[in-house]
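Only one structure is covered here, and it is reproduced in the block below.
A single protein chain has been omitted from the complex, and every remaining protein chain is retained in its original position.
To keep things simple, chains are lettered A and B as they appear, and every chain counts its residues starting from 1.
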Amino acid sequence: MTTPQPFGVRARLWSRRPEVRGIFLIWAVLTALLCAFAFVPSRIMGPAASPTMDAVKSTMTVFTIAAAPVAAFVWAVALYSLLRWRHRGSGPPEDARPSMRSNRPATAVWLVVSSVLCVFLLVWGLAEMQSVSRASAAQPLVVDVTGQQWVWTFSYPAQGKVESDQLYLPVNRPVVFHVTSNDVIHSFWVVQMGIKVDANPGMTTTTNVTPNKLGTFDVRCAELCGLLHADMETTVHVVDASAFRSWVVENGGHV
Amino acid sequence: MRRLNLGTAVAGGLVVGYLAWYLAHHFLQTDKASTSDQVTLITSAGWALGFLIGIGAFHGPLTWLSGRDQSHEDETFLAGKGQGVGRYFRFTTDHKVVGIQYLVITMVLLAVGGTLAMMIRTNLITPHSGFLSPQTYNSVVGLHGLTMILATIIMVTGPFGNFIVPLMIGARDMAFPRLNALSLWLLVALVPVLFSAAFMGGIPTGWSGYAPLSDQAPPGMDAYLMAIILFALSSAIAGANITTTILTMRARGMTWNRTPIFVWGVMASVGLAIPAFPMFMSSMVLLGVDRTVGGQFYVASGGGNPWLYSNLFWLMGHPEVYVIVLPAVVALMELTPVFSRKPLFNYNAAVLGIVGIVGLSIMVWAHHMYASGWAPALNGPFMLTTELISIPTGVIFLVILGTMWRGRIWTTLPMMATYAMLWNFIIGGVTGIYVSDVPADYALHGSMFVTAHFHYTLMGAGLTGAIGALAYWFPKMTGRMLERGPGLVSFWLVQIGFNVTFLGMFAVGLAGQPRRVVHYDPAFGVGNTVSSIGAYVIGLGMLVLLYAVVVSWRHGEVAPANPWGAKTLEWTVPNPIPLENFEVLPVVVADPYGYGEGDVPGLVPAPGVPVPREPQPAEVGATGDGPDPLAAAGGPLTGDDASQGTGRELQ
Partner (left out) sequence: MQLRRAAVSLAAVVGGAAAVLAITAFSLSGHGPNASPLAATTVGTASSPVGTLSHATLALATYPDSMAGEHGASGGAHPSWVSYGPSTNLHVPAHALVTVTIRQYDSGAAITNPWFAQAHGTVGGTMTVDGKETKAIDPEHVGHTWTVHAAPGNQDPLFVSVPLMAVADNAPTDAATGYPTQPHVITFSFVTHGPGTYVWNCEYPCGDGYYAKFGGPMGTMGYMSGSLTVG
């Protein structure tokens, strides 16, 4: 048994091995491809209508980039093994040598990397939750949302007796939704604003958002609620403050 | 007892079911809607009872009650000795027969569930196809879901857990052979109950059966809940049986770190099912009380709470995901060393990975309820436990990759399934971390994205693993090789079709299409059409697989006892396998992964195989009155030092 070579020498020898180089190459290419792909999910989600949706979209991108090297590594090893070490034949090949039972550094690196990634996901998620829930801080507009089979109705308790089948919101003003149901569980989903909370019978749940884009967006029901679940949809109109005021007055309310 | 078979079981079920219906129909006089619920429940319970009487499930306990016990002739008859094909249609206790019965019923359930999936995708091929009416669509979605959940729960632990595990651990049968048959026939009894739901107004709730929508549903819901109660009984019995078998009946010398990893996987799966399914069963009992006598458990206006149901459901629902995925992935882990000709990489880490997943999986249920509004303060903690699962799951990937590293990759059908799993499960896992993130889940929950995500895990990893396991153990279970040609065609059709289907579904989910909708915004049209085309390709591929299985089973090339050169014990028994598996019980001196460790053959054929061999000392050792087999093996092979074992197994 010779004395082990210093770590630097061993690392250099290891990095020159053909399988290490081959897998590194495939890994680098796949990682680059996946990082380029990382921007696709958020594009498919469409333009955001609230800071909450912006946060969700950046989460999709960042998580994809964080996962890219891991996924690329798994696929690189799999692909390389198939290209280099494949046995073609109808009978079992010879046993591979050297027979390797384990590798402590490999296991340790793997555990450390996956733990670090896990902690990163958690910290990112907690920070994101914090930023999303802060939106309700200043003088929010309160909207009571009622789900019933298979329509939504919206009422504005601070604006008098205003009630509507469509949702009207002033732009750039925080909104708090108090959501409940008259019958079964529905789920109040404002698609382009990235918010969702179930409407439960007998209970009131809340969610909040600050719409920051003018236009019309979709409210959908995201919990199977029976026969016409697919048709339990309506429209959100995000309008400027004066248009919102005049809509409220037109519908018999006060500002 | 000797005249009872599937025919008498069906007759018994029909007679008792009709009797129950008649009595219930004529003696229950309350308000109309709940009367039909009571009648449905009583009738389906009567059917199940009659079916079990007709199959002879109670013969043993009744003879015992009468003061006798079963004679030796009774026992061998029950085990199916000398009955030919008929034993597959009886209450047969032989674990090999039960394994084949499970395989067939899994294939039947997959075929029905797959047909329902084709109906769903046909309906969604255009935005407003009108192919199915809304209530038919909702029922089809629910029945597809539950059928596939039942099929995937049993698809590995049923056929392979029953057929292979006793062979793998060197046992002659399961610990409780009659319970084994009982669990199988309970499963058979519930299948007609489940599908009768389609004829009784259907189930409008999807398979998750969320209350209070389930309180409102037509009598089909009663059939659904009775089917789940029967399934929970069946899985509890099977789980107790398989865990007891593994805990107590492993061969001499098979210490915990010489136990094949698949045995760990099966035990983890059925062990996890033992606490999980009673949750589902009790939630369904409460629902039955709600529906039949106004129990109000889930009715807010009556003092109940719908969140009670969601919690009970997901306390089952998340462990259940691992009940499905774990044994399938671990089966691929078991066969990777065989086709890489290398020992399993880091056996201890593999075991810890499995145990870690089991432990964490019972602490993550409320990540399905981030958006429910229930206890928002718990969203952070549940995000933590959910994301922690990525660590033991990563370990399982490491074990498979480490085993492949510098191996000799023999690309047979089972090994191809491992590669497909590595591709699919990574996608399923990465999309899992998006939805584990609370704000991202607010945007994605209840959308097609979630549907695509869990199909990537349950189908991409789970079903792919089960197909790999079928290809791997097919020669042992049927005595014939699975034909490679149609197997390959099926593999590529299913895998390509699968990825096309669910990548399309990811896209429409991200764009905002809700789950379980009968029609949708035309903006999602392209993704849905792509998905439907992909689904047809999967369907075609599964038909080819069915063809491959049927043809190979009947006309395939006769398999040698150990076609893959594997080292686990099931390959030491001859084909066809004798009734009691091992003439002499084997003694294990090393773990079964000693590939490339010395020139000692890893495997010694069992008696009856015409291979020239030297007499083995263990043949006397195993009976307990010969020399110590460990000493006879000639080395200081201590049980805990598997990494230095020479890879020998004696018998």
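Following the convention adopted for this analysis, a residue touches a chain if its C-beta (ideal position, glycine included) is under 8 Å from a C-beta of that chain, and two chains touch if they have at least 3 such contacts.
Only a predicted model underlies this, so the values are computations on that prediction, with no experimental measurement involved.
J.: Of B:Ile125, B:Val285, B:Leu308 or B:Leu546, which one is in contact with the hidden chain?
T.: Here the residue in touch with the unshown chain is B:Leu546.
J.: Considering the complete complex, identify which of A:Thr61, A:Ser133, A:Thr153 or A:Thr206 is in touch with the unshown chain.
T.: Final answer for the missing-chain contact: A:Thr153.
J.: Specify the residue from the set B:Gln216, B:Thr292, B:Asn311 or B:Asn562 that touches the hidden chain.
T.: Answer from the full complex: B:Gln216 touches the omitted chain.
J.: Looking at B:Leu28, B:Ala111, B:Leu308 or B:Ile496, which residue reaches the missing chain?
T.: Of these options, the touching residue for the absent chain is B:Ala111.
J.: Could you pull out which residues of chain A are in touch with the chain that's been left out?
T.: The missing chain touches chain A at positions 146, 148-151, 153, 155, 163, 165-166, 182-184, 201, 220, 226-228, 230-231, 233-235.
J.: Mind listing the chain B residues that contact the chain we can't see here?
T.: The list for chain B reads 31-34, 111, 115-116, 118-119, 127-128, 130, 132-136, 140, 198-199, 201-202, 204, 212, 215-218, 299, 517, 519-523, 539, 543, 546-547, 550-551, 555.
What we mean here is this: only the chains that are shown with their structure count from here on.
J.: Please give the residue numbers of chain B that touch chain A in the complex, ascending.
T.: 134-135, 138, 141, 204-206, 208, 210, 212-213, 216, 299-301, 305-307, 338, 340-343, 345-349, 371-373, 379-380, 383-384, 387-388, 390-391, 394-395, 397-398, 401-402, 404-411, 419, 422-423, 426-427, 430, 433-434, 436-440, 442-443, 445-447, 506-507, 510-512, 514-521, 564-565, 594-597, 643
J.: Where on chain A is chain B touching in the complex?
T.: For chain A paired with chain B, touching residues are 19, 41, 44-46, 52-53, 55-56, 59-60, 63-64, 67, 70-71, 74-75, 77-78, 81-82, 85-89, 91-103, 106-107, 110-111, 114-115, 117-118, 121-122, 124-126, 128-129, 132, 179, 183-185, 187, 189, 191-192, 194-198, 200-203, 205-207, 218, 220-231.
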